[in-house]
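A protein chain is absent from this complex, but the other protein chains hold their places.
First chain written, first letter: the chains are A and B, and each begins at residue 1.
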Amino acid sequence: MDNIKKLPDSVNKKGGIMLILGVIILLVAFVFEPQRAFFDYLWIYMFLVSIGVGSLALVGLEYLVGATWSTPFRRITEILASITPVLIILVIPLFFGLHDLFHWTHHEVVESDKILQSKSPYLNVEFFSIRTAFCLLLWLVFFFFMTRNSQKQDLDGDVTYTKRNITLSTVFTPFFVITITVTAVDWMMSLEPHWFSTIYGVYYFAGTVVASFAATTIAAVLLKQGGYLDPRIKNDSFYSLGTMMFGFNVFWAYIGFSQYLLIWYADLPEETFWLIHRWEGSWKFVSIALLFVHFIIPFLVLVGRRAKTNIGLLKIMAPWMLFAHALDLYWLIFPTYFKEGAGFSWPELSFPLIVIGLTMILFKVLSDKKNLIPVKDPKLQAGLEFHL
Amino acid sequence: MSLDATFTREIPLLEGKSSFKEIDDVIAKPVESKPTIKWWIAIGISSTALLIGAVCLGLTFWYGIGLWGNNQPVGWAFDIINFVFWIGIGHAGTLISAILFLFRQKWRTGIARFAEAMTIFAVMTAGLFPAIHTGRPWLDGYLLPYPNQHNLWVNFTSPLLWDVFAVSTYFTVSFVFWYVGLIPDLATLRDRTTSGIKKFVYTIFSLGWRGSNRHWQHYERVYLILAGLSTPLVLSVHTIVSFDFAVSVIPGWHTTIFPPYFVAGAIFSGFGMVSTVLIIVRKVFDMEHIITVNTLEKMNKILLATGTMVGYAYGMEFFIAWYSGNPVEQFAFINRAFGPYAWAYWIMISCNVLFPQLFWFKKIRRNIPITFVIVILVNVGMWFERFVIIVTSLHRDYLPTSWAMYYPTMYDIGILLGSFGLFFTLIILFARTLPVVSMAELKAVTENAQPKIHHNGSE
Partner (left out) sequence: MFGRILNKIDEEFLKSEPRKGELFAVSALFDTPDQIITSAEKVSGSGYRRFDVLTPYPMHGLDNAMRLRETKIGWVGLLAGMSGTTLAFLMIWWMVGIDYKNVIGGKPFFNIAPSIPIMFELTVLLSALTLVAFLIAVFNKLPSNANPLMATEFMKHVTSDKFGIYIEAKDPKFNQNEIKSLFSSLGASEVYDINEVSYDEGKTKNPILDFKFVGNLIGVGIVTAILSYFTLNYLLFLPPFNWMHHQAKVLPQSESKFFNDGFSMRKPVEGTVARGFIPYEFKGMHDSLVVETPNPLPVTKEILEKGKKNFDIYCSPCHGYYGKGDSRLRGQFPVPPTLHSEKVRSWKDANIYHVITNGQNVMPSYEKQISRDDRWAIIHYLRVLQRSQNAPDSDFEGK
């Protein structure tokens, strides 16, 4: 395994430049339009939650269902999941912007609004902070133990680590579903505090899984093409990554359609206004674009069997799906800020710079310390032997 | 199951080494031998239930559906409860045969054929209820968009019409999927049998299948695509069933989580029923080494997962009802939990969410009698879930003057009993006429069934 090369130092440099540039843009934006800067930052934060916590869930799912095909890629997913501890630092600036982001933090508004008053036992800054802290800590704990077990196994290949992780992931999965729902409701749904939808948590969950699969895929493809991965990983192994991305994307579309159809059909004013905001001015085009970018085009491209083993195609489609998820989050978050129509300008450029820069640095730093595949995992051989 | 074994290879499906010939012998035995006393008792019970249902149904046709307990404001009751219940049962079959196939779960092989047959019978039983609830089932042809003498077209905006399309598509596709899977086995039976009439029938239905690899090649691809088509189909069917309720503006019905929640519930109830039937069948037909405890344990895990998903949906509904700040919505849910039908609600919660939590313990997952009790409770709980959703949401109307209680009549209960009779009669007949486990698939996953050498590799 020693002959596999390590990522070059330039990755760190490039990532660092992007990250710093992104942060500068965000700070400049904060000087000129503080509220907008906070919305941008929320967008970045939610996206990182998606791929970070989503990847953690994928690691858990692999243990839970006993999948073998994903074992060669698991370390990549684990590195992506190590965004989770970073989130604890990243969330702090957001708390200074609660007043800019959330309508329900304004006392004078709540006092004159009966509906918000009835929600205040849930939507108040104290309880909100406790919930966020709880979610972040829970993710951290599971992240810490699950990756540590996986790490240690690289040394001695002891099966008990796998057993422990199975137990951990069994406990983690229900918690993941609950925490991701709470996060979605708190940080995004409560941007429009009057609006409610029971499927919202599932909708965000579906998006996170697609994004995490896409992130794993693009990382795996780039590492494979750069020759940093074990050469025993063949193209057939990518088939399942493509299939899962495709499958969960269909699931996302199904959830999105269910939510839209039910609100459209019942036509109740307390629900429809949320969709109407997303049909205002140029938001109309964003909504239509979301349908095509997130569902129709990837569906048609990935539906064939050959498409999913075609690494060149996956190299395009995986970033495409990440872009689609970013668009989805943009569509969920920004109509509260841009009420007249969608807006995109230099402050929003901080999003790709920070996300990509941060991920690159994480990969460089962690891949120096870890093997890029779990070398002594008992399931690894079965995963490498996978063929269609 | 030893944990270590699962990491590196699949658990052997058959307990004890069986040669291909032995597999054929074991699976074909119920088809080729005379029925036992156990079988006659089973069919006697189920056909009695069927007969009771038939009499109640006959009386309903004669006098009209006024015999049922439905009345304002509970205009929908047992008919649609039973419909949703049975449709839900059907979902497990497709899940096992299609979704688990796509996920390459080999343990499904022992139970897939049976589960598919259950799907078909459950959908048939379910289809009965929309057909009879019209009161004049001989006029049900109007449900289809055909150019009729009145120049009328059906209402494409109505989710009830979507149901017509969804259920008939589901039945057709499940049936075709099942038949495609049967063809190789029918060929095996054709070449085994010595009876002239059986040979004639098998010859016709096996279509001259020879097991040619030039045929298998297309066959396998079609099977894969059919599995791929069935997977969204099975989701769509219960989604559309949930639309029947969720597109309305009735509190307790109109909530956006209904589609995935109904699908999870359907899979949950279906697995409950599959387990119930399998536990009986493996005893009656001596198939303990094909339908193994390992298989049942895996099914229990799925029951636990889907039961918890359903629990998530219950919780989410309650939370959002409170969070919405809508007093009507809040009342509907408080009334569910503490109103006159609270007993039904708590049966639902305990059977669907609480009892399956026992499956966290491995000892219980692998204990057949306890599993049997829990899966029966799951069936009960899922029936009550539909009862709770439908009856409690309707019996408290927007106008308190029209509030009323719903009581089923003996005809309602008789028809419900008859639906179980129909389902089980068909199952028992199926178990004696066709191979209940796919011989071809089972052979393909036994040890040493696949070559160790790969010519031309897959590169």
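The criterion applied here is as follows: a residue touches a chain if its C-beta (ideal position, glycine included) is under 8 Å from a C-beta of that chain, and two chains touch if they have at least 3 such contacts.
What you see is a predicted model; the values in this text were computed from it and never measured.
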Of B:I41, B:V180 or B:V373, which residue touches the hidden chain? B:V180
Kindly state which of the options B:F129, B:Y219 or B:Y406 is in contact with the chain not pictured. B:Y219
Touch rule applied to subunit B and the missing chain gives residues 19-21, 24, 61-64, 136, 138, 145, 151-159, 161-162, 165-166, 169, 172-173, 176-177, 179-180, 184, 187-188, 190-192, 196-197, 199-200, 203-204, 207-222, 225-226, 229-230, 232-233, 236, 239-240, 243, 439-441, 443-444, 448-458
Considering the whole complex, not just the chains shown, which residues of subunit A touch the missing one? 257, 260-261, 264-265, 267, 303-305
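Here, only the chains that are shown with their structure count from here on.
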CA centroid of subunit A to CA centroid of subunit B, Å: 35
Spell out the residues on subunit B that touch subunit A in their complex, using ranges where they run on. 3-4, 6-9, 103, 232, 235, 239, 243, 246-249, 254-260, 308, 312-313, 316-317, 320, 323-326, 458-459
Hey, which residues of subunit A end up touching subunit B in the complex? 65-66, 68, 114-116, 118-119, 122, 159, 162-163, 166, 174, 177-178, 181, 194, 196-202, 234, 236, 250, 254-255, 258-259, 261-263, 265-266, 268, 270, 378-379, 381-382, 387-388
